[in-house]
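If you scroll down you'll find the structure; I have some questions about it.
Only one protein chain is missing from this complex, and each of the others stays in its spot.
Per-chain numbering from 1; labels A and B assigned in written order.
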Amino acid sequence: MTPRVKAPWSLLVAFMSIALVITACQSQPAGTTASQAPADQADPNGELVTNMGAEPDTIDPQKESFVQEIGVTMKVFEALMTPSLKDGKPIPAAAKDQPKVSSDGTEYTYTLRDGLKFSDGSPVTPADFKYGWERLCDPTTAGDYAFTGYIVKGCEKWNEMDTKKASKADLDAARQAFLDNIVTTNNAITFKLTEPAPYFNSIAAIWVGVPVKKAAIDKGGDKWTEPATFIGNGPFKLTEWKHNEKMTFERNDNFVGHDGQKAKLKKWTQVMINEGAVAFAAYRNNELDIYPVAAEDLRTIQGDADLTKQTVDGPGSCTFYIGFNNKKAPFTDPNVRVAFAKSFDRDQWVKDIIGGIGKPATSFIPPGIPGYDAEDTFQKFDPTAAKAALAKASPEATAALANLKVTYSSSARNKTRLEWFQQQWKTNLGVNVALDPVDATTYTQLVKKPETLPTMFLLGWCSDYYDQQDWLTTVFSSKASSARVGYTSKQFDDLVFAGDKELNPQTRDQDYQKASRLLSQDAAAAFIYYDATKLLEKPWVKNYSITSLGFEEAHFTDAYVTKKP
Amino acid sequence: MATITRPLAGQERAAELNVLVRKQRSLWQDAMYRLVRNKAAMVGLGVIILAGLMAIFAPFIAPYSPTAIPNAANPTINADPFWTGTKYVDPRYLFGTDEIGRDILTRLIYSARVSMIIGFVPVALIFLIGVSVGMVAGYAGGWTDQLLMRITDVVYAFPDLLFLLIIMATLRGTDIGKFGGGLPLMFVGIAIVNWVGMARLLRGQVLSLKEKEFVEAARCVGATPIRILVRHLFPNAIAPAIVAVSFAIPSAMLTEATLSFLGIGVIPPTPTWGVMINDGFVVFSTSPWPVLLPAFCIAIVMLSFTFLGDGLRDALDPRMKI
Partner (left out) sequence: MLSYVIRRVLLMIPTLFFVAFITFVLAHSAPGSPFDKNQNRPLPEATIERLNRLYGIDQPIQNQFVLYLNNLVHLDLGSSLVKDRTVADIIGSEFPVSAQLGLQALFIALAIALPLGIVSALKQNTGIDYASLLFATIGTTIPAFVIAIFAIFLFGVNLRWFPFIGWGNGCGPLPSCDLKRMAMPTVILSLGAMAFLTRITRASMLEAIRQDYVRTARSKGLREQVVIVGHVVKNAMIPVATIIGPATAGLITGSFIIEWMFNVPGLGREFVLSINRRDYPLIMGVYMLYATLIVIANLTVDIVYGWIDPRIKLGR
């Protein structure tokens, strides 16, 4: 994060400026792409300049976890699958087709397309994919997203070993046990899973298991992510990395996409500007082609006809909510939770507080992610119902309302936001909630552990991959990877665990939908809003827009620029 | 004040003649006389006093609360100051509002508090530590001097602003850091990295003074070392320290502004000019005023201190450097 210590909300803003997002056809006006006037023709030597915010900590696909890092990997590598731009469901990328799934749902076999090549011209083999997975699960890699690989048999055990204490023999045995569960032939790769997991296909579409060249990594050692040895199979290759200043990507001529396309851009430069205001200035100075708008910039944009024309709206990737500690009075009582969830005017929030860049949320999964449920409006603003629910609360819970406080990461902006809530709760529920600001780092610590979880707090969740499992199971089930709200519900657990394993897509969606609605009705948390992205795009940028994962993903072949005036 | 000029034998007549012409003035009165005649210094002093009054009486002058948003349910954000005449002017907020709707005029007034406190408290600490260490080291000499000077060597080796960055960034989140909105931490931080210059200055002064006749005389009549230090050396060595103080104050204010601009200074929502510039920077493309106004305040106050410092230097010792 940046030294201007970021709070979750401002972190979101930072996030957005970092989130270098890319093309999709959905938000382009139909006319722009259809009319092939000469001015719209792609410049074969076109260069696009975008901002990635902070420098990536690492661009090692098996170590990284931040959006701008993932954006690099997704340009330089191609995974087996890729999320469809239409609905986010995985479609084939490096794989020839959808995977063959064994009847019990625990074995996934992907066949590679013919003639795949790395940017250095060498062929891409299933063994390169396997090596990527080996690095993901290897405890010495210590990657942030290793846990996404735990669904493959043997990964969790090997990854959780203590490399300093365990004997080499034990480590080797665990490694071998894991490797035995990934079987390669000359053009196919099979993964054996710990249990049926339809969402595995979505994991195959993200960056964690992209193929890496062992020879290049061995040659580059600690510095293999420098351009000379950072060799991928994606539409672009990294040609220059000036640390803390910029990265330059050029079209990889050895790449041919599943649809037969190559990248239309010749060059893609990503600069590293950490101050949003400076990035906006750079955009206006034509040093940047794309700029993600912050609420503060809206007035300038509205006052400028050119800028207004250059605005493009796109989906976000996160849901923000008021978390209740479900294990602490008064939020042990579902009536109180429901009352709070229905007690604030989300439309006003979006209009006044976040400048309209976002959408009111009454359920957990945001639009653009499978499982978004527009009909789930249980939590909608309803002061009468809220008061009624509060009236039904148990005496203990009512007593605990007297000294309620909401904890947040201290910043002026957060304070405004919480003051707005304070006002809403006072007006609509008649409850006085005190504000409890804490330092940003402390806040992160507090909300991580169940023992220290505050009574009420602000939090968000952003998508890793396009699947309900990444939302419902990962955040609210009893198997959640990190403490979120202390919500436990047998009924909810049963539904999501059934969904995780369910092979029939319809039944699976239904299980998740039931779980999601249950979550809203139990008011495990009060959902506030889904974020959104508003971009400024220079007129010469075409086919560039945004997807729901926040980071760039495949389909880099679509974006292009026309000749700049 | 002790008189520090003991007329030497040869000059006695001249001094007597002087008495005939005008009233004998001590060096301090003399300095005061010169200072008062320095227009720039007096203007500077005036501005400083004004800013001080503004800081003290902030609650009575400011139209709103510095931290709360007037009309929080429906805030007026980014209103322009009245002189711009745009459609975003809101007569309720003369200097406009910031990006979350707080009154800028109010925050400017309250910011004077922090700036004044940041100017004076750490500098008082610097003065206290620097003067005591410097005088003791200079007077005692020997191993005391060696030890104290080695300590100053260590502190001198710290890249000071970077050290402050570490202190502020790391301790802000702890209980020590949060105490008093982060102000005491900043006081101590600024003092720790800056007392060394003062100590060296005083040590040099004392070293040259302690061989002078009036010190020897005091020693002869049996004055204790403490008495010599306090009654004889201190008043004579203090002039350059006062000048140094007048330059240390604006530099401490600048440090605060820089840290606050980077977001690791005073803990929000306490307003300071640096914090306001930080906030205003975000909306700079919309309106330059949220940056311009606090920047103007910083510049004016800093300028005033510099003028006063120059005046003091000229008045106390016209030959002093810088």
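Heads up, the rule we're going with is that a contact is a pair of C-beta atoms (placed from the backbone, for glycine too) under 8 Å apart; a residue touches a chain by one contact, two chains touch by 3 or more.
As the structure is a computational prediction, the values presented were derived from the model and not from experiment.
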Practice prompt. Could you tell me which shown chains are touched by the chain that is not displayed?
Written response: A, B
Discussion item. Which candidate, A:Ser409, A:Gln422 or A:Ser520, sits in contact with the chain we can't see?
Written reply: A:Ser409
Worksheet, complete the sentence: Among the options A:Val72, A:Ala146 or A:Leu418, the absent chain makes contact with A:Ala146
Response to the item:
Cross-chain touch to the chain not pictured, restricted to A:Lys157, A:Lys426, A:Lys448 or A:Lys564, is A:Lys448
Worksheet item: Looking at A:His243, A:Lys351 or A:Lys426, which makes contact with the chain not pictured?
Response: A:His243
Worksheet item: In the full complex, which residues of chain B touch the absent chain?
Response: 149-150, 153-154, 156-159, 161-163, 165-167, 169-171, 173-174, 250, 254, 257-258, 261-262, 264, 274, 277, 281, 284-285, 288, 291, 295, 298-299, 302-303, 306-307, 319, 321-322
Worksheet item: So which bits of chain A touch the chain we can't see?
Response: 1-3, 5, 8, 11-12, 15, 54-55, 57-60, 63, 65-66, 139, 142, 144, 146-147, 160, 162-164, 222-223, 225, 242-246, 271-275, 278, 281-282, 284-285, 287, 318, 409, 439-445, 447-449, 459-462, 464, 481-482
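Keep this in mind: only the chains that are shown with their structure count from here on.
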Discussion item. For a test of understanding, state which residues of chain B touch chain A in their complex under the given definition.
Written reply: 67-69, 72-75, 78, 88, 99-101, 169, 172-173, 177-178, 262-264, 267-269, 278-279, 281-286
Fill in: Of all residues in chain A, those that touch chain B in their complex
2-5, 275-277, 280-281, 284, 294, 296-297, 299-300, 352, 410-413, 415-416, 419-420, 423, 439-442
